[in-house]
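A quick write-up on the structure given underneath.
Note that this complex is displayed minus one protein chain, with the remaining chains in position.
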Amino acid sequence: MKNGRLPLKRRAYSGFLMGLIGLSAAIAVGLIVGLIGYVFYRGLGHISWEFLSTARSALRGTIGILPNILFTLFLIITTLAIVLPIGIGAAIYLNEYATSRRLVRIIEFATETLAGIPSIIYALVGVLLFIQGLGLRVSILAGALTLSILSLPTIVRTTQEALRTVPVSYREGAFALGATKWYMIRTIILPSSLDGIVTGVILAVGRMVGESAALLFTAGTGYFLVTNYFEALHASGGTLSVMLFVYATEHGNFDVSFAIASILIFIVLLLNFGVKLVKRKLRRI
Amino acid sequence: MIEMNIICAKKLCLYYRDFQALKDIDLDVPAREITALIGPSGCGKSTFLRTLNRMNDLIQGVKITGEVTYHGENIYAGQVDVTALRKSIGMVFQKPNPFPMSIYDNVAYGPKLHDNLSKAELNDLVERSLRGAALWDEVKDRLKKSALSLSGGQQQRLCIARALSVSPDVLLMDEPTSALDPASTMKIEELMGHLKQDYTVVIVTHNMQQAARISDRTAFFLTGDLVESGKTDEIFSMPKDKRTEDYITGRFG
Partner (left out) sequence: MRPYNAFLGVHMKTKNIVEKTMQAVFFALGMVTIIAVATISAFLIINGIPAIREIGLWAFLSGQEWRSTGANPAFGILPFILTSIYSTIGAILIGVPIGLMTAIFLAKVANPRLAAVVNTAVELLAGIPSVVYGFVGMIVLVPLVQRTFALASGAILLSAILVLSVMILPGIISVSRTALAAVPREYEEASFALGATKTETIFKVSVPAAKSGIAAGVVLGIGRAIGEVMAVLMVMGNVPNMPNLFEPARSLTTAIAMELSYATGFQRQTLLSIGLVLFCFIMMINLILNFALKRGYKA
């Protein structure tokens, strides 16, 4: 019973594995801190008001990313406008209307499949379907259409999960008062699953901000300032992630690349914080 | 005289954060007898049981004062090897909890931890443990089947076999039959009658008839106090304390 009685072999085994566990956790945390710290260290110094508020100028030889910030925003807005109604609608159908188990399973398999498809395949589909097929130019619109298919599964799944958390008793309560289905969905289901739906939207926005492969070939790498949304739809526009790739590999301009990478990580931080905030604030109205 | 009391609790207190769950418990557990711990829910009887093999160590915020001796050694002393302690003091839980493995692997789990046995020795040990738990005849043809395929009563006897496999000398049983049907309960009670020939058994039970049927000694707990303990027939026929009498006559609890 005294300490020495646990045989050396077992003590070594336990100690060794516990060491590995600690080491792995340290590696994971070290990678995260190292990665973010390094990017900020090399990038933050190159972010200035001018960098954020001007376009690239060949004449002055200055680089600014205002057009790319706008393109990123336009792309997100357009994509959300397309994907939110479809995604949330599909989730509502699956959860509230669908009576055929088989159909539900087929749709769920479809969203799972979409979720697993690599973005380069979306790029292929975008290029050949929207640009070659529909005759669109390489533009924000073509990029947004591609991103819409890409983020559809995220929206459908997270909305479905949110709807599932609404207790059956709420539904029964509404029906018992003579509410119709659509009225019940509008007044009971959607408000009480709002937190989950918003969380899903934020996650999807995160994916759009980070996406590069699918956009490189469909939305392009344009850097001219276009402030009019409807003009921008038909213009080639590089989002921040795409421009990071372009500046790093084509221009070899690492200062600008690090600056953009810092901004991207900052956006990810903000979105993560947003998810936490939503979970806390919108929880069960 | 040969050692009579194998486990002795002295002035044992247990705090769960600010809440005192056990108050100055003094209780001796005699060897090769069945000691039953009874009392209403939340009286501390299960908590007390779990102090005997230091299972409460796993719960955050638990603080213990006083001492519990096992063969005269304080198990809460600094240098105690908890794994060796738990090997000697086995435990069977309220809900049958076989591992999600085969029947054989469930029983072989403990011995594999502690000893380097040959295949034949292990087979032998598994058979002996299953026989000891009166389960061998029912499962000898399907040792490789999942333990989760057994009925609730069989699962609980498997858990007993698993506890026996590391040759403990004390068995702690935490309401072992409360999740079982009457027929399975009877089998396990019968088994306990055999077990006490070789092991010291401490059992927590909700069921006073069960305590009266199977135990040699009974301890009655109420809101963290040990109200009364002694020979079972004495406690049930002439309790000294009014509260004990009220409880066993079914006036509360």
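The chains carry the letters A and B, assigned in the order they are written, with residues numbered from 1 in each.
Here, contacts are C-beta pairs under 8 Å (C-beta built on N, C-alpha and C of every residue); 3 or more make two chains touch, one makes a residue touch a chain.
If you're wondering where the values come from, they're calculated on a predicted model, not measured in any experiment.
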One chain isn't displayed here. Which of the visible ones does it touch?
A, B
Given A:47, A:73 or A:265, the one touching the chain that is not displayed:
A:265
Kindly state which of the options B:10, B:71, B:114 or B:128 is in contact with the chain not pictured.
B:114
Which residues does chain B use to touch the chain missing from this display?
53, 55, 58, 82-87, 90-91, 93, 95, 97-101, 109-110, 113-114, 159, 162-163, 165-166
Contacts of chain A with the missing chain: which residues?
6, 10, 13-15, 17-18, 20-25, 27-29, 31-33, 35-36, 38-39, 85-86, 89-90, 92-94, 96-98, 103, 106-107, 110-114, 116-121, 123-125, 127-129, 149, 152-153, 156, 180-182, 206, 209-213, 216-217, 241-242, 244-245, 248-249, 254, 257-258, 261, 264-265, 268-269, 271-272
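Just so it is clear, only the chains that are shown with their structure count from here on.
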Roughly how far is chain A from chain B, centre to centre by C-alpha average, rounded to an integer in Å?
53
Residue set of chain A touching chain B in the complex reads 1-6, 10
In the complex, the residues of chain B that touch chain A are 70, 73, 75, 79-81, 83-85, 88, 113
